[in-house]
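To start, the structure under review is shown below, and the notes come after it.
Shown here: the complex without one of its protein chains, the others still in place.
And now, subunit A:
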Amino acid sequence: MAEHNHHFDPAEMEEWYDFTSSSKRKLIIGMLAGLAILLIGAFMVSKGIGIGIEHAHEHAGHGHEGHEHGLPGWAKRVVANLWMNAEFFTGISVIGMFFVCIQYLSWAGWSSILKRVPEAFPAFLPISGGILIILYFAFGQELFHWRHEGVMDPESEHYDAIIAGKSWYLNNAFFIVRTVLYIGLWYGLWVVLRNLSKQEDAVGGTEWWYKMKNLARVFILVFAVTSSTSAWDWAMSIDTHWFSTMFGWYHFASWHVTGLAVTTLAVISLKEKGYLRWVNENHLHDLGKFMFAFSIFWTYVWFAQFLLIYYANMPEETIYFRERFSGYGGIYKAPFFINLLLGFLFPFLWFMTRDAKRNQTFLKVGASVIIIGHYFDFYQMMMPGLVGANAGFGLIEWGTTLFFASAFIYVISAQLTKASIVAKNHPMLEEAVHHDI
């Protein structure tokens, strides 16, 4: 390929994204519509009118850790949806940072041409993280069994010795400190990385690459620990009695593949708008391989966790899958299997061939399916513990997701305008331009 007569000029690589006012308007309408649908949905459910799949209170439940406290079912469902989406989108955002850092640490060249896209994702962290913190302060007692009145108090009739035994980790102050720390560290390190990245554009030279590599080390060290602990805090502790050593990595694997799918969709939609001229089917192929491989990785982790619990069949562990399989009148069976179908089977077959990974339409379909599949992963992770028999899939779910998705796209688009979409002075850029697989 490229011989010495070839001309490569970083200045020509620069591309600036135009966040048009019509896109802004559409996204704001999306957010407002999401909120409106959410409110209408909540109102209707509270009045007992169902659109979509609604599970009313007549399901007797499956003896799960008391949901009789506090808010009415419909309100719990609203809170649960907000929590679940905030966590889901926090994951997508932080995976943007994770992806960029891994590219630096592994000396990847091909991705330098599109790295600005995932690099924009963590801009959403203050919003999704902020929502998590607000929800915890406002509804912590609704969300977490370990926050229920009296579970830690030996005098109380609600005393639960097992939960009380976890109070050294699951207590209000420590939980808040941890949550703030996760969001703060992830966002803070991203701000530093983003600044270095912009300075590289302005000044040029290879020193920024080395600096970002060093920063990537710090982030990966932080994330190696916090990706697991945040999963224990935000998701595993919902089912307070239950535990699994794999849970942190399983939760991370779900976030990761979703983040890759969102990256792919974002890259393709930018390309369709005429940006990222130098991104071609070779780069898309790599993104496709990533989605394929990490769908399988997620499945591997999912299966290992499931099989070991199923095989050993210890009551304190199997209850988790029992609840999802046959608990609450079997309402979680569908999301459980949709998750497996869309998270594993579909991408596994869909992305099997080389051609599929090089075709934009195929990639768009595959990426969307992965995102939906993992939405249901989080749904089945959280809802049984959060709302039990009051779960459903209707206007509340559609509205919340529409709101979060529109807000995410808005914030990311706004962030994309703040630097050239192509990191023109990235030392690996010419490798990426010549990428050919």
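What to note about this one:
As a convention for this text, contacts are C-beta pairs under 8 Å (C-beta built on N, C-alpha and C of every residue); 3 or more make two chains touch, one makes a residue touch a chain; residues count from 1.
One rule holds for everything that comes next: contacts and distances are computed from a predicted model.
Hidden chain, UniProt protein name from the list "Nitrite reductase (NAD(P)H)", "Potassium-transporting ATPase KdpC subunit", "Aspartyl/glutamyl-tRNA(Asn/Gln) amidotransferase subunit C" or "Quinol:cytochrome c oxidoreductase quinone-binding subunit 1": "Quinol:cytochrome c oxidoreductase quinone-binding subunit 1". Residue in contact with the omitted chain (choice from A:E149, A:E207, A:E272 or A:D355): A:E207.
From the options A:F43, A:W107, A:F137 or A:F174, the residue with contact to the unseen chain in the full assembly is A:W107.
Of the candidate positions A:G41, A:G96 or A:G248, contact with the hidden chain is made by A:G248. Only one residue from A:I53, A:V177 or A:V225 touches the chain missing from this view: A:V225. Mapped onto subunit A, contacts with the missing chain fall at residues 1-4, 8-11, 107, 109, 162, 165-166, 169, 203-207, 209-210, 224-225, 228, 232, 243-249, 289, 296, 300-301, 304-305, 307-309, 311-312, 314, 316, 424-425, 427-431, 433-437.
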